[in-house]
Structure formats: C-alpha cells, structure tokens
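Some chains have been omitted; the remaining ones sit where they do in the full complex.
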Amino acid sequence: MFPTPLERTSRTWQIGYQSLLPVAVIAWLLPLLAVAMFSIKPSSDFTGGDYWSWPSRFAGFENYGRVFMDSPMPRYILNSFMITIPTVIGAVALSCMTGFALGIYKFRLNLFVFFLFIAGNFVPFQILMIPVRDLTINAGLYNTKLGLVLFHIAFQTGFCTLFMRNFIRALPFELIEAARVEGITEFQIFWHIVLPLMKPAIAALSVLVFTFIWNDYFWAVVLTQGPQAQPVTAGITSFNAQFGVAYHMLSAGSIVAALPPVLMFFLMQRHFIAGLTLGAVK
Amino acid sequence: MTGVTLNNVTKKYGDIQVIHGIDLEIEDGEFCVFVGPSGCGKSTLLRMVAGLEETTKGQINIGKRDVTRMDPAERGVSMVFQTYALYPHMTVKENMGFGLKMNGHPKAEIEAKVAEASRILKLDDYLKRKPAALSGGQRQRVSIGRAIVRGPEVFLFDEPLSNLDAELRVEMRVEIARLHKEIGATMIYVTHDQVEAMTLADKIVVLRAGRIEQVGAPLDLYRDPDNKFVAGFIGSPSMNFLTGIVDKGAVRIDALERTIDVDIALPADGTTVSVGIRPEQCTLTRQGRLTVDLSEALGGVSYTHIVVPSGEKIIVEERGIDRMREGDAVTLGFDAGDVMLFDAASGTRLR
Amino acid sequence: MADTSANARHYGWFHRNRQTVTPWLFLLPGILFFSTYVVYPIIESISLSFYKWDGLGEATYVGTENYEKLVNDRAFTVSLINNVKWLLLYLLAIPAGLFIALFLNQTVRGIRIYKSLFFFPFVISQVVVGLVFTWFYDPKFGLLNGILGAVGLGQINVLGDPALATYGIIAAGLWPQTAYCMILYLTGLNAVDPEQIEAARLDGAKGRRMLWYIIVPQLKPATFIAFVVTIIGALRSFDLISIMTNGGPFGSTRVLSFYMFEKALSEYGFRMGYGAAIAVVLFVIMLFFIAYFLWSMYQDEKGR
Amino acid sequence: EGLSGELRIFSDMSNPAPRAVMEGMVERFGAMHPDLDIELTVIDREAYKTQIRNFLTADAPDVANWYAANRMGPYVNAGLFEDVSDLWAEPDFANLASTKGAMTIDGKQWGVPYTYYQWGIYYRQDIFEELGLTVPTTFDEELANCEKIVASGRACYTIGSKFLWTAGGWFDYMNMRTNGYDFHMALARGEVEWTDDRVRATFANWRKLIDMGGFIEDHQTYSWQEALPFMINGEATAYLMGNFSVPHFRDGGLSDDQLGFYQFPAITEGVAMAEDAPTDTFHIPSNAKNKEAAREFLRFVVSAENQTMINAGDALGQLPVNAASSVDDDKFLEAGFAMLSNDSPGGVAQFFDRDFSAEMASAGMEGLQEFMVYPDNLDDILERLEAVRQDIAQ
C-alpha cells in the first residue's frame, strides 16, 4: 500500500494524522457547513447583519418547515423523482440491451456502433440544445416530464452502454457458449444468464445515473418551465426569487435540494464508487 | 450412441488458416484425447465439433448426421470448459437442470436426471449451494454433471483440469476415467498434460500447427512414434536426441564415439539422422569422457543432465543407489535396440 | 435411423440467422433513441449554423456568415479564452485529487466516513455548489472575506471582478471535480500491485521517489479517466456560470457553452443560427478529445 | 352566457405580492364563471423571459403575461400573439387610451395592459433629515446631497446590477434628462450612433456620481433584491427603482416615515422631463385554445373595478391603466400618479430593455454595467455598442 501504512510510521505522525483528518474534512466542507448553519439560523440573525455568529436559537424546524409548507419545493422534489426514476429505469434497461448486443456478439459494425455511443456521450450537449428543444416542442412534449425523461434516457444511453458493454465484456464468455451448447436461445441467455449476472452493474449504474439526472440543470432549463414539470435544480432558482435575500430559507432550500443524491450516495456508497470506476476504467 | 467423424475439416480466421484439413475417426464410446503444444489448434478443433466455431471447409459427422452447419444445441454434444462456466447465480441443481428447463422438459424428468447425475458425481450434498461456495474440484464436477444431464452422444472437454491444483487434478482425472467407464459415451478431451493424456485416452491425437502428427493408443505412441515430434512430445522427461551419421549400414554417433547397428533400412551413407533414446533407457557408468552437468535427485529417481561435446543435452533417469553427482566423469550407455532413428530434416521415423 | 430426419428439419429464417439478427434487435431501441436525440440533432445543429433564424419565423440561409461574425465577436473571443482557462485550470483537479487520495489512503478507524465526506461535493448538484460558493465569495458576508479579514488581508469581490470571476467559478468547479478525481485515484491506489511496492522498497525507493517512479505510472488508467472526465467537465461548464454570475460581470465569465445558450435561448437571444455556430465550434474542440479517447479505446480493443 | 372549458394562464408574477394578486384575480374571475376550469401557472419572472418563446410555439396557454412596446415586437411579428383590436374597439376600452400606443404595432393592438408603474428615486427620509438634506430637483443639488451622504460613510444609491437591467434604468434617466425623450427614443430605434457626443455627455454626467462613490460597491454581484438591504440597513440612502419595490422596502421594515420618493432631478436645463413607466400586459397567444374565455379574462383584467383592486397599495401597489379606476390612497402611488399625469411632459418611456431591440438591449446593458464598474472603459464600450447597432441595422 502506498503511502506507507500508518501503523508503520512514527507515533507522532500517527497522532498528527489522526488529528489532521477531522480538520481537513472540516476545511474541505467549510462552504457546505456554512450553508448548513445558515439554514438553522432564524431570520432575525440576518436582518441584524449577524451572519457568522452561532445561531441565536435553533430555527431549523421553522425554516425547513417553511420550505415544505410555503414553497413549491415539495412539488419540485416530486418532479425530480418523477423525472429521475423513469430515466434511470429506461436508461439502464436500454443499455442492458445495447451492452448485451455489443458485448456478446461479434459483427462487423460492432466497434463502430460502440464508438458512436461513446462519442455521443462526450458530445458537448449544447450542440444538441436547439434541435432537441425543437424536437420536444414539435412532439408536444415541451414542459412535460416525459419530454425530459425521453431525452435523458437517450443521452444517458451513450454512457450507460459504455459501462454495460465493458461489464458484459468482462463476464466469462464460456457462460454464453455453455448455454448455447445447451440449446438455450439468445433471448433466454440474455434474460436468464446475462441479466442476473449484471445485477451489480445495474445497481452501480442506477445510482450513478440517479445522481446525474437529479443534478441536471441545463436540460431542465431548456426543456421545462414552471413547477408542474421542472425538477428541483431548476426549481431552486425560482425558490430563490421567492425568498429573495432570506439566506436562511435559501440555505434550507439548497440543503433540501441536495439531500436526495447525498442520501443515495450514503446508502449505496459501495455501488456508487464501483460505478464510477467500473464505468470509466474498464 | 455414436462416433464422430471429421472429414477434411479446415478452419480459417480471416486469411490465417489454423486447422489444415483434418481427417479423423472417433469410434462410438471411445475416449479420444487431443494433445499438442499451445496454439496448435486443439481448442479450435474441439469447438468446431461443438459448433461454437464455424467450420470453414470440410464436414463433421456425429453418428450419421452431418452436423457441420448445425447449431451447437442440435448436435447432441455437451461441453465441459476449463473455467467450469457454471452460472454463478444458480444453485448446483439449477445449473444442472437449466438446459433441460429452457428446452421445456417436464419438471419430473429434470429432477430425475439431475438426481442421477448428482449420484454419479457424488454431488448430493451440494445441490443447494451456489458455485461460489464450492471448491474447484467440486465445481468441475458440477460442470461435468451439467454435461451428463443432457444425455449427449458426445462429451467434449477443453482442459477441464488445468485450473485445479496438482492433488485435485489427480483425483478428478481418476474420476473422469471412471465416468467414462460408467456411461460409456464418446468423449473428446483436450489437454496439454502428458499424464492425463496417457492415462485417460483410448486414442491420442497429437496435433501440431493445425495438422495431425499421429493418432494412436497411448503406449503405441510412446513405444512407436511416427516422427521425432511425437517421440519428443510423448514421454517425460522427453526423449533425448543425438545427431548420428549413417556409416556403412550402421549409425555413427560422434558425440558418444559409438556406432550402433540397427536392423532397419538405412538411408545412404553419410546421411545425417537423429538418434532418439529415452532417459529411462539410458544408463550411466562411472569413468568416461562425459561430465555430469547437474543432477536432480527426487528421491526414488534422479535426473542427471549431461551435455555431450556436440552441445546436445541428454537427460538420464537414474534409480539405483549409486547415482552420479555433478562433475562426475561418466559414460553413457544404452541398448542399441531401444534406439529410434528419425530423418534429420523431416523428422520422420526411419523403420 | 432418425438422423436424416434431423437434417431435413426445416428451420425458419430467423432461427438460421439468429446470431446475426439478435444483436440488432437488442440494439434497435437504443439506436433509435440515440439517433433521434443525439445523432440527428448534431447534424441538425451543424446545418442550422448556416442559417439565420430567430427561432420563431422562417430560417434564411446565410452561408458561413455566422462563422465570419464569430471571428470579430469580442464576446466569442472572451468565451474562447475562458474556455481555455477552464480547460487548463480544471486539470488542477487531477493532482489535487491525487494528493487527497494519497492523504486518505490509510486504514485507520472511520476512514471510510472520511472518504465519503471528502467525496461529498461531487454528489451535490452544481446548482447548489454554485449557490454555496456564491455566498462563500459574497463580498458582504461571505466566508472568504471573513477569513481574509481575520488574517488581516483586504476584502475582495471575487465574482464582481472581471479579472477574478472566472477563476472564482473554476475554483468552485474544482471542488466537486477534485472529489471525483480523488475517488478515481483511491480506487486506482487500491489496484496498485502491493508486490511492486515491496519490490520498490527493496530497491530503495521511498516517499516522493516511490510516488513518482512507481505509483504514478501505475495510476495511469485512473489518470486517463480523470483527464477525460475533467476535460469534459471543463467544456460542459454551464450550471456554475449560470448560477454564480450569469455570465457577468459584463460577460467576462462567459464560456462557449454559456454564450451559445445566451445567444440562442436566453431572454435577449434570438439568434439560433449564431448559437448553433458557437456550439459547432465547441463541438470541434471537443472532437479532438473524443478522437483521442476513442483512439486509446481502440488501441485497447485491438490488444485484446 | 357562461364560459366553459379550460382556461390556461401563464404568469410571470412570481414575487409574493404580485403572485397573490394574480391568484386573487383568477379566483374572482373563476367565481364569475363557475363552469370555467382555470389553470394558473406562475413562472419565475426571470425564467419566464426565456421560456415564453418556447411555450408560445409549443404549449401555448390561453393567456400570457408580457411587456408592452418593442418587447412584444418579435412575437407580434412572428404571429404568435393574437390581434385583439376588436377588444380595443369596445367602448369600455376607451378608458385605456393612455396606454394604447404602447400596445399598438402596425396599427393593431396585440394585448391589454394591466398595470404600469412609475420609476423614480426611493430614498431614506430619516437619513436625509439626519443629514439635513432636502429633496433635490436639479442634478447639482443631487450631487451636493450625494457628497454629504458619502461623507457620512454611506453610499448615495444602492443598486444590484447582476442581472443588468437596473443599470438600464439609470441610463434611461441619465440620457432622458441629459438629451431628452426624443433623443433617447431615437437611440433606442438605432438612429443615433452610440459614439455620438450627446451620448458621451450622458455618460459624463453619470460618471460624476460614480466617481464620487455614489453607488454601493460590488453591485455587479447582487440581484436587485440583494441590493435592498443596503438601503434598509442604512448603508445607502436611495434606490432608483420601479414602484414594485415599495412592498419590499416595507417588508424589510421601513415605515412610510422612513421611506420617501422623488422624481429623478433635471440635468440639462430646458429638457422636458420624461419618465420610465413600464407597462405590464396580458396577451392571447395565437395558438390559444380557448380564445373566447381569454378575451373575457382580458376584459375582466382591465375593468375599472379590477384595476382599482389589483393596483391598490396592499396589492400590486402600482398604477391602474383604466382611467375610470381610482388610485389607492398610498403616498407612493399618488406621487407616481401625479408625476406621470402632470410632471412628465417629455413623454413616457417603457424601459431600456423594452424600448431597445433585444440584441441591443442585451449588449447595451452589459456595457452599462461595465461602465458602472470601470468608467474608464467608456470609449471601448461605446465602440462595441456602436458595432452592435450597425450590425443590427444591416
């Protein structure tokens, strides 16, 4: 292991390291901690120009309460879920199929199609903006969650295919051959053999796509408007407009908006990290 | 049950030809082993029989059926892979029954067949486990069980034991031999392990660079190889080769300053031939012009390495109590009747 | 025997060609989606860049006029320069991520929690990161000025100063990006063969020299990925700019992606063709990196 | 006859007070037409500006908010707004004569106004008193006042120019006061060069305020709301703003005793005073489905009774567009009403980003913001703006 494992180092460095860790974390997360503190300060602290002192009293309940009761935030969060979850399902399903096709079969255009997906994944999405917007408008899907979901599924397919294909590639090909010798059809192979084996990849990818989509702002702005379809990332800007300079409210709102992916990360940490590395590194 | 016939079978990957028109007849119920150096095409040939690789040219028959263009599933073969290829998400039982289930066999029938296979392979205790919870040997047994369950006409094995450690390998080898005896199906077995080939085969097919060098029963190949390649390949340690020159109806071995008489038709005088003699048929006596380079004592047997003046290396198997040590001066002896002669250029056996 | 009948059994076309047809069946929905939403729009955008169109009425063909205008468009130049700044400075995330990864690559109690906390910024939406940093930089009550004040340094208005604003935003972007690189390197470090480190220890390599000669070369795959994702992240930067400065002050923090949005879809933007032309320029820049990535993938695939 | 079906309204009245007004209007209109199913969508005011283009083409509501004058030009030209000249022909609409011009393009009317409001300087009366200042009527007085305010450690004006348009307000006034309404409108139409000496004169005047430290620092990082606390906390004494800001001042804790209003003072002698009074409007998109109900809603919006109600001090706090309505008893409304009716002989402008074409407005406001931070860059800025003007003129 590099650097030298701690237990092999001098006693002073061990203690130094152990005490450095929390300091480093606090410094690293300082901006975030500040926001967290803002979010539990009462508004009177701010009007008094007193931004940095300890909250004069704990106002977390009323601040967060207002976020949920007095603002469209719950609606936006709901939208985010209604956009994110179908996208995750759709993108993962599509890429299981494309990944299977590209990972298992040898055909002339295999690499070409695969590279097409990868290239698409890296395209600056601004170049898609105008046509996709027109497309969505013409399909009558402008300002609908469905419009956003369909686009996200399509765009994520590039990345997901890369991920799934590499994962399937790493499965022992003998499994497929064994099945073929046993007279199992290609669809059965996909359904009964490959799919169950892809569970870890599916889990990792789902978590990953979840955060990607949840955090999307650009397309939310381009393809939706207003609380009936917009996700929370875009919603937070109107939330800002509503609460103007009420920093305690804005902080609470930001924290609420950031919470689901953070929770997701903590609950699914292993999958998440597996996803990041698996997807990228083969 | 049926044998397998290959008829001028050829395989090309793009422009590269890896199997060059192989003709081979494997009898019903025979245990046939393909051996040969790495990359010689053993696996490719086996996979062509299985239908996992397309046959470029030629014809493969299983029994009387021409299966050349058939799907693997229709050929009536089962295959056992080196890596076991067990479905990791299924239990042992499900693994064995999966093929039947997918092909719509009734449940009771599957149960019965799995039970039978599991009995043969003593897997009853493990039926509920997943492959991950099994040792390498057990996994390989399951994978054989999966092959048995389908009741194929032909079993195909591709180096099934090479992922096992030495001890288990011996055990499983014995088990496969027993299995063959019990179910009597035709089996084709790829390996590069000498011992497996010698002990399991009814018939060994020695391949080199996509061509058959020789086909025969194990001891026939050992005792009567057709060419230098087979002679050197079969037997461990390998046969020693020395350069000899035909001289007045006898063969002169300059390295040993010895001329041996042989009772076969020799080529013209002055022709160079290769003289082969097995390590176990050599003897060493003290004193002489040769020096022991290295002696490896394994207990019951020692392998003594000698480099002759012409640069060729000779290994002698010694078993007696008095064994040579490094640096000893020795004389190499052997019975002229044990010697095999090969054409120096083509390697063909002279007989 | 029954053998002949087996031969005579007649299979359908699909059955005979299933190895060829199946992959395409599986690919069909993916390709359909992908071409509709990715491939076709790229072509459409490129063609649109030769038109003048306000997004409402009829488009008129203007040839390369949009591109010609770009050459003399100061805002475009500024965006391009800013993009370069982003590209270069964003790469700092790679050494920074490596540094943190090395710092955290220990097995003490609770290290998993620390690793997670360090990774935290990456999971948070850039919108929230943008807000957080906007407040961090706020000249009035921002934490940054608070700290600067506490150590006796003067006040600065990072986001209000055109000379600093872009760097301020990049710093905000580096925060999550560094976290990302850190995770990549942590897993990379995990995969470094311990025997090689031992061999190097026997060879007398220690500390920095061990890092430079043994560890860093072995982290090459992680570095490659970190490089790719960082470049992509830099070129796609939009959210932060939009949230933190909205391109300002007076356009000094624009980058191509933001500028094109502004030109095409923002409050005062009605120039779809022009926006498309900007996007095409961005696309061309990105194309170099895509080509590089695909090329290295291809080398890998060939090697298999 | 009862209206039925669905009426979809998109509104940008997203700040709390206007939002309540809008919701109130919908409620009352709904009560009048019980069979009508009204769906109101309130969109963030800033976001609305970019989104209107999408929903007008894609997902048109039956009624949509927008702005008068040049700002509605693109949609009118693209045929996305319904011609409502027929409404204006109705007798009741005679009372809207004052805003008819702003709603007219090509001789037709394309929507109805629902409110307009004065711009001017809101100031801290209490601080003025404390410093012994009087309300200025000329620029010299303004400068003199400002000097004293700066000396007291305050800024004269708060402003948040992050979203640029606030700087536009300043330019409107500086230019209209320096060169007059007609010149300003000529500039807006692109008929005058930005490098013109008269334009430079405007900037020279403006610069005086900047150089003396009249504006708060770092205004380019604030939105207009974020700039409010400066005045509320007394760090700055005045705010050039539209009347919609009054509720914010009051919410911030300023009483009517503390908050005052005065007209932007004269600069060039003899130039008639002209004011910014942006008119906010309702339109019927061409793609609307229930145009009948939409027309009825528009009639309802401009009705005298409704106008009185929605523009009241406790509601929008702005000026009614219907001459038959009454202005609420609110000191700022009265001041504004008086100013616009009597003290604005030069004319009434809509606002920088409504009078100038979109492209010019966008480039222009950016330049204005830059000028406010780096006045030395003026030449460069003007050349740039001139280039844009010429580009548009092509």
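A, B, C and D label the chains in the order they appear, each numbered from 1.
Keep in mind that, in the parts below, a residue touches a chain if its C-beta (ideal position, glycine included) is under 8 Å from a C-beta of that chain, and two chains touch if they have at least 3 such contacts.
Worth saying up front: this structure is predicted, and the values here are computed from it rather than measured.
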Chain copy counts across the complete structure file, not just the copies drawn: A x1, B x2, C x1, D x1
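One rule holds in what follows: only the chains that are shown with their structure count from here on.
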Shortest path length from chain A to chain D (each step joins two touching chains): 1
Chain located farthest away, centre of chain B as origin (C-alpha): D
Selected interface, A-B versus A-C, where C-beta contact pairs are more numerous: A-C
Centroid spacing, where centroids are CA-atom means, of chain B and chain C in whole angstrom: 55
Between chain B and chain D, centroid-to-centroid distance (C-alpha), Å: 93
For chain A, residues that touch 2 or more chains besides their own: 49, 133, 185, 221, 234, 237
Multi-chain contact residues (two or more partners), chain D: 46, 50, 57
For the chain C and chain A complex, residues of the former touching the latter: 18-20, 22-27, 29-31, 33-34, 36-42, 44-45, 48, 55, 102-103, 105-108, 111-112, 114, 116-121, 123-128, 131-133, 135-136, 141, 143, 146, 175, 180, 183-184, 187-189, 192, 194, 197, 207, 210-211, 214-215, 221-222, 225, 228-229, 232, 235-236, 238-239, 242-243, 256-257, 260-261, 264-265, 272, 275-276, 278-280, 282-283, 286, 289-290, 293-294, 297-298, 300-301
Chain A-facing residues of chain B, complex: 47, 50-52, 71-74, 77-79, 81-85, 87-89, 98-99, 102-103, 146, 150
Chain B partner contacts - residues on chain A that touch it in the complex: 172, 174-175, 177-185, 188, 192-193, 196-197
